[in-house]
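Every protein chain but one is kept in place in this view of the complex.
Labels A, B, C, D and E are assigned to the chains in the order they are written; within every chain, residues are numbered from 1.
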Amino acid sequence: MPYINIQVTDENVTKNQKRQLIEGVTQLLVDVLDKNPKTTHVVIQEVPIDNWGFDSKQYSETKKQ
Amino acid sequence: MPYINIQVTDENVTKNQKRQLIEGVTQLLVDVLDKNPKTTHVVIQEVPIDNWGFDSKQYSETKKQ
Amino acid sequence: MPYINIQVTDENVTKNQKRQLIEGVTQLLVDVLDKNPKTTHVVIQEVPIDNWGFDSKQYSETKKQ
Amino acid sequence: MPYINIQVTDENVTKNQKRQLIEGVTQLLVDVLDKNPKTTHVVIQEVPIDNWGFDSKQYSETKKQ
Amino acid sequence: MPYINIQVTDENVTKNQKRQLIEGVTQLLVDVLDKNPKTTHVVIQEVPIDNWGFDSKQYSETKKQ
Partner (left out) sequence: MPYINIQVTDENVTKNQKRQLIEGVTQLLVDVLDKNPKTTHVVIQEVPIDNWGFDSKQYSETKKQ
């Protein structure tokens, strides 16, 4: 524990940015809840922009505006 | 809020069908729970047919029958 | 298939409202993707209002404003 | 890795049954994919029977039939 | 977007700690991916210690050692 799932739109997130997300969220769980980094798992899921919607619209359309 | 995750098999769901799913499920949350579309997020995840199983069988095999 | 996970804040959603969500989202998957209701699973997760945040704020605090 | 999420209806699953699920699914990942038990996390989520639906019906209703 | 799901064991996480997790992870997504806090949703799920396992053991048992 813990397990953290980060879902973002698939918009060319670089390897280095993923590394920063993993390091940052792990450190946050250490700082706030004193969790052990060795048992802290982070999974980043990249979602195609046609597949994410909010405000009733597909993000691929919202993005064009 | 809310967040709605729709998992379907990866069988050529079109962009337009995804739009209908996003619109439809958002409207459902407005109608039933009076939620705000602006904070209603919908994510569609498409799962390869080898990766989905029910009745102990891979859907890629079930589909052939 | 499909599997639909609906996450909402824990604010006294009634049994009848849950029934409407289940019926509504199942019908949507039938209408849009011609899915079989018998293999369409819907799970509603109710999240305590301290446990949901957006715009950097806990919804339990946002709600007071 | 891996992370396994088991969602079942909240119908008095005992502590011992949960232990068997954790042991069994971990062993499966060892046997099939040679995964390391030390980094294999299992989370069991128990869902109220009003909150699970399939075949367009709430399981709390299906169960009465 | 994004949506971040934080699963931790149910061990008396305080309201204030949850606030810190929400603020911290939202700020991380702003810093690393320049995301908009207004559309960044964070959900914290607290899992009973009988329901979390790793290294083939229930955390409720591991904790006693």
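Going forward, a residue touches a chain if its C-beta (ideal position, glycine included) is under 8 Å from a C-beta of that chain, and two chains touch if they have at least 3 such contacts.
Quick caveat: nothing in here was measured; it's all calculated off a predicted structure.
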>> Using the touch definition from the header, name the shown chains in contact with the chain that isn't displayed.
In response: A, B, C, D
>> Suppose we count only contacts with the excluded chain; which residues of chain B make the list?
In response: 7, 45, 47, 50-58, 60-61
>> In the complete complex, the non-displayed chain touches which residues of chain A?
In response: 15, 18-19, 21-23, 26-27, 37-46
>> For review purposes, identify every residue of chain D that touches the missing chain, sorted by number.
In response: 1-9, 13, 17, 20-21, 24-25, 28-29, 31-33, 35, 39, 47, 52, 54, 59
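Note that in this section only the chains that are shown with their structure count from here on.
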> Which other chains touch chain C while also touching chain E?
Replying inline: B, D
> So which has more C-beta pairs touching, A-D or D-E?
Replying inline: D-E
>> For the two copies chain B and chain E, what rotation in degrees overlays their C-alpha atoms? Round to the nearest 5.
In response: 180
>> Quick check on chain B against chain C: do more than half of the interface residue numbers occur in both copies, making it same, or fewer, making it different?
In response: same
> Quick one: chain A and chain B, Cα centre-to-centre, how many Å?
Replying inline: 20
> Just curious, how far off is chain E from chain A if you go by their C-alpha centres, in Å?
Replying inline: 13
>> Quick check on chain D: which residues sit in contact with 2+ other chains?
In response: 39, 41, 43, 45
> Which word fits how the chains touch one another: line, ring, star, complete or other?
Replying inline: other
>> Which pairs of chains touch each other in this structure?
In response: A-B, A-D, A-E, B-C, B-E, C-D, C-E, D-E
